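What follows is a short report on a single structure.
A single protein chain has been omitted from the complex, and every remaining protein chain is retained in its original position.
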Amino acid sequence: MSYIAKPKIIHGGLSRNELGLTIRDYEGGLSTLCAGCGHDSVTAALVQAFFELNVPPHMAAKISGIGCSSKTTAYFLGGSHGFNSVHGRMPSVATGAHAAHGGLSVIGISGDGDSLSIGLGQFGHAVRRNLDMCYVIENNGVYGLTKGQFSASADKGSKLKKGDINELPPLDPVQMAIVQGGTFVARGFSGDKEQLVPLLKAAIAHKGFALVDVISPCVTFNDHTESTKSYAHTREYYHQAVHVDYVEPREEIKQKYKAGEAVTVDMHDGGSVLLRKVSKDYDPTDRVSALQYVNTRASKGEIVTGLLFIDEDEPDLHTINRTSKVPLRDLPYEQLCPGQKGMDKVNARYR
Amino acid sequence: MSYIAKPKIIHGGLSRNELGLTIRDYEGGLSTLCAGCGHDSVTAALVQAFFELNVPPHMAAKISGIGCSSKTTAYFLGGSHGFNSVHGRMPSVATGAHAAHGGLSVIGISGDGDSLSIGLGQFGHAVRRNLDMCYVIENNGVYGLTKGQFSASADKGSKLKKGDINELPPLDPVQMAIVQGGTFVARGFSGDKEQLVPLLKAAIAHKGFALVDVISPCVTFNDHTESTKSYAHTREYYHQAVHVDYVEPREEIKQKYKAGEAVTVDMHDGGSVLLRKVSKDYDPTDRVSALQYVNTRASKGEIVTGLLFIDEDEPDLHTINRTSKVPLRDLPYEQLCPGQKGMDKVNARYR
Amino acid sequence: MSDKENRLNNFVIRLANVNGTGSASANNLLMKSIFRMGIPVTGKNYFPSNIQGLPTWYEIRVSGDGYLARAGRTDIMVAMNAQTYGQDLKQLDAGGYLIYDSSWPREKQFTREDVTVLGVPLAKMCNEAFTNPRARILMKNMVYVGVLSALLEIDEKVIHALIEEMFAKKEKLIPANKQAIAMGKEYALEHFNCPLDTKLKALDKTKNHIMIDGNTASGLGCVYAGATVAAWYPITPSTTVMDSFKSFCKQFRENPESGERDYCIIQAEDELAAIGMVLGASWNGARAFTSTSGPGVSLMGEFLGLGYFAEIPAVLIDVQRVGPSTGMPTRTQQSDIMPAAFASHGDTKHVVLFPANPKECFEMAINSFDLAERLQTPVIVLQDLDIGMNDWMVEEFNWDGAYQPDRGKVLNEKELEEAAAFYRYLDIDGDGIAARSYPGVHKKGAYFLRGSGHNKFGGYTENSDEYQEVLDRLLVKWETAKTLVPKPVLTKAKKKTKIGLISSGGCDYAVLEAMDRLAAQNIFIDYLRVKAFPFTQEVEAFIESHDQIYVVEQNRDAQLKSLLILETKATKDQLISILDYAGMPLAARVVVSAIDEHLAKGAVA
Partner (left out) sequence: MSDKENRLNNFVIRLANVNGTGSASANNLLMKSIFRMGIPVTGKNYFPSNIQGLPTWYEIRVSGDGYLARAGRTDIMVAMNAQTYGQDLKQLDAGGYLIYDSSWPREKQFTREDVTVLGVPLAKMCNEAFTNPRARILMKNMVYVGVLSALLEIDEKVIHALIEEMFAKKEKLIPANKQAIAMGKEYALEHFNCPLDTKLKALDKTKNHIMIDGNTASGLGCVYAGATVAAWYPITPSTTVMDSFKSFCKQFRENPESGERDYCIIQAEDELAAIGMVLGASWNGARAFTSTSGPGVSLMGEFLGLGYFAEIPAVLIDVQRVGPSTGMPTRTQQSDIMPAAFASHGDTKHVVLFPANPKECFEMAINSFDLAERLQTPVIVLQDLDIGMNDWMVEEFNWDGAYQPDRGKVLNEKELEEAAAFYRYLDIDGDGIAARSYPGVHKKGAYFLRGSGHNKFGGYTENSDEYQEVLDRLLVKWETAKTLVPKPVLTKAKKKTKIGLISSGGCDYAVLEAMDRLAAQNIFIDYLRVKAFPFTQEVEAFIESHDQIYVVEQNRDAQLKSLLILETKATKDQLISILDYAGMPLAARVVVSAIDEHLAKGAVA
């Protein structure tokens, strides 16, 4: 059980990031999830990603819906504000929060139930608005917290322990996000931290809506042999289509690749993302190509992972809105109120 | 104004369908939409389609949300039950209605606001369930009834009369439906009745969820030059990718085409659909190909129309549920109630 | 009912049109001309829930005495809609005038002996004078305004000035419009006995006043309140609140050089998203609001409960239309009172404000943010469609430069730095309100907000005592709210009386008129208009000091009365309902006759 406390003592040997913080400063409360739950691994990857990105914890805002996955906002970044909202509506809360202050790093945590059932509409619209946030779906094919019903991401033919078989096609957040205008679309696996951490880092650094769909098995309700969201199944059908490395603003890109093998995308924060493709017939910076690739592989039952599509040039919500540089919530009242002078104009108009 | 009454007199010369009904029997109340509204043309096409398909009006069920488009259920099939529900929730009402009696022809009418904003989630789930219905989106890029705000299908760069420019990417119901597992995905144009009527007929005949996205200009709020959903713009960028003919069960397929030029898909009602493709690099019976084709063309600003994807083999909601042949609502109570015998078993279990 | 004697500056014109035919601006011109002549006036639009082709009516009440409620009578009917001609004729009061388009013959059955019918061949005249087909339709409206200007004696200079303002940006339309006015005027002067007995005479009663609708005023109020984030989904009749906010933001909140905007308006995908955005923005320290109508309030229930329980400020402007369900979206009602007060499952109560006129729409928009942030809870402004969508004469707006928004208990960087510890839900001073912190200000400010059980330290709990402690504190906050919400307005009768009347919002105009009429009958009633829920001690005092209190409201189920019963010391017998809920604004006569009847019954019993 994961409630057994890890000591919060800082070992002398723990490394510190540029802010002088150790990884412990990025941890949160103790997890109350089941031992072995994939979500706890995602939590660990997020801790690592924020630590490595040198984000001051209080400059991040964690927002989630309802579900086992959504609970995890309490388990990382204890030094950040957290907002555990209502089921399926995290995107709208994140939108409002981001509107008020575009300078915070907004991290949204959701589940497949939360985002693809009740939240399907809000999810699509957050994608469309290119809301500048990192949006993580901890995808286990079931509703964990309500005891294991199929979610909309359940694959055709997947079977529950109790015997029910899902006969509906899965909703794939990756394909939907590409079709809906998403600008950063990635998939990871909670069992592959090595891939997940750079994906999350790139997603956090991305200026715009960054989807990271993480296959994150539910050990209690969906990790048996007939499940297609189990650790075993995911490992078997797992396909890394694009390796990704996030390169810090000040770092140099050390490795050299042959032409066509790797693509570098510059990020708005000054860093860059290095993409190494496994397959040649696929360009992750081209929407049509990315969609085709993912769709084709999915139709063969493959679980394609990596940073599958990226477009760093689309304007985000604030860019489109031409919002003032000073965060809205920090604007002085005097600047917001048109005063008597404004009133005179109004009165004149309605006389 | 379209409120000027058409005489309801049956001309001696009006042709009758197999049920002995004339097209007048498929009309409804007088339209209260603006003169020239695209939706009225869709209404007319629906009247024609149902007439030609020989559907007894009382065996159809019309369901809609809220909007100018959704109002149109009152303007066709006056002899059918109609259900003008709440905004964005037509799919759920249709699902319930269809669950109760799978033998009715369910026709759902919605708008782009109704289906792609507030209704985006329900839309996706109706697609995924392969609900056996004909789902029409009368797509004008704006909210007509609330006076012309942009909807989520508004194209990037489209401009409102008042001057607002839309800078968000459009949600394309066609691409979404293909990605979400849709089994019949079509697009038409209210200005092209010749194409629309057979599309609607095929959609009504399809066993499963049939989407017909109809570009249907709003003459009052979105038919000016800077609009991309105007009659003029649609005509200009209009591209018929697949010609479709619906062939009645008893009819023979008369025209002969060269191999590769046409595909025949057998429908569950015994009829068939004849697809003539314009482009060779595209197979409307292959999901990956269809998606790629539509996505590529859309990225070039083309409005691809026709029956863009069809899969007649996927099971619909009732097939998956193995629902009794007799409609659920017609099952006699005696068959539904387990009686004292059942009670004895229950009592034994809980003793 | 008016009789011939007093129709000077005292009558009602009703204009029956087809929507989409451009009558709105002509009717507005007519109304505005009267206003500029210094005569108190209101204009009401009864429009269909449709864009083009259905009947629509515009009603102008002229009242030298300044009574601005719906009069409930018609003295002059301009019958431009063939579809409703019969009905319009019927609605005209005896002794009234009917103006119609005589280009085509009237049907025989549509005649009445007791009214004067004035035919003007509007279509013919316009077809002769204008060539453009659209102009032929539009100008008919201007011609009847011209006709009326002769019949009623409207100052021509005023009309011309208004036309010039109207078409300031399309100057070349001015001559044609003036011509149409002149055509109408000439025709009337030539064919009718001008002026009528029903006519105007300039006064000086509209100085320092403006004509504005409530929704515009609300949007303006949100600008002055310093709201920066707005999220909404279009819905009649609240859409113009956001239109107004947007247009004033464009005017006042955009940097002319950089184009930078000091606001962010998000058209949400639906109402659930809109209120979610508001909560997210408020949590993050912005003043944020949404506007909607009944169906939207229903959809916002879950989030409103979160706002209540997790204590997040939020402002929601609900412009009430006729319910239940889709109802009649373009008709007025006050039927969201209980639904707003108790929105959401579980034990929830929300602060509700009831503006009675556009001026209060403006003021209460500002109040609502102050209250929401001070009380850390959603505040719902319940506006009647009749107030929100129609033009009302109100005093000019003046701005108190000393006003500073009340942002409530928010710890700033320094306070957080110095604090020993910060606990989000710990009430230190006993007013039921704990301090909050914004994200991104200081690391000590971090807390975890949740709608699930939490204790006063902000920790998750499933412990009964801890849970109850928090829930009970919200009742303490409710008591605090009673001391902060706007106080009611008392209009004392000329004589001491034990009879009272309580009402709210848009009923105010009709009730005030009714009070005068009743006083003329020697019936004296003290009138208290409540401006907010929960009710303040003034409301309690009023109830205590009156034996019998009429509660006037525009809904079927006596929702305001229900709140009074549940949340004050009023006894049930004490309160007598006067209900009017068929979608029309309240008329004084409804109140007068209900009270007359009730008192008569009491006298008999």
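When the chains are written out, they are named A, B and C in that same order, and each has its own residue count from 1.
Basically, a residue touches a chain if its C-beta (ideal position, glycine included) is under 8 Å from a C-beta of that chain, and two chains touch if they have at least 3 such contacts.
From a predicted model like this one, the values you see are computed outputs, not experimental measurements.
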{"item": "Visible chains that the absent chain touches, using the contact criterion stated earlier", "value": "A, B, C"}
{"item": "Residue among C:Q333, C:N357 or C:T536 that touches the chain left out of view", "value": "C:Q333"}
{"item": "Options B:N84, B:S230 or B:T305, residue touching the unrepresented chain", "value": "B:N84"}
{"item": "Touch criterion as defined above, residue of C:K349, C:R374 or C:H546 at the omitted chain", "value": "C:K349"}
{"item": "Contacting the left-out chain in the complete assembly, out of C:R61, C:R450 or C:K477", "value": "C:R450"}
{"item": "In chain A, positions touching the absent partner", "value": "1-3, 32-35, 66, 68, 86-88, 117-118, 120, 143-147, 149-150, 152, 220"}
{"item": "Footprint left on chain C by the chain that the document does not show", "value": "48-49, 294-295, 297-299, 301-302, 305-306, 308-310, 322-331, 333, 335-336, 338-339, 342-349, 450-453, 462, 464-465, 467-468, 471-472, 475, 555-557, 559, 562, 565-566, 571-573, 581-584"}
{"item": "Contact footprint on chain B, counting only the chain that is left out", "value": "56-59, 61, 63, 73-74, 78-86, 89, 91-101, 103-104, 121-122, 124-125, 129, 317-318, 321-325, 328-331, 333, 335-340, 342-343, 345-347, 350-351"}
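Keep this in mind: only the chains that are shown with their structure count from here on.
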{"item": "Inter-chain pair with the most contacting C-beta pairs", "value": "A-C"}
{"item": "Centre-to-centre distance between chain C and chain A (centres being mean Cα positions), rounded to whole Å", "value": "43"}
{"item": "Cα-centroid distance, chain B relative to chain C, in whole angstrom", "value": "40"}
{"item": "Whole-Å gap between the CA centroids of chain A and chain B", "value": "35"}
{"item": "Junction residues of chain C, two or more chains touched", "value": "269-270"}
{"item": "Residue numbers of chain A (touch at least two other chains)", "value": "121-122, 124-125, 129"}
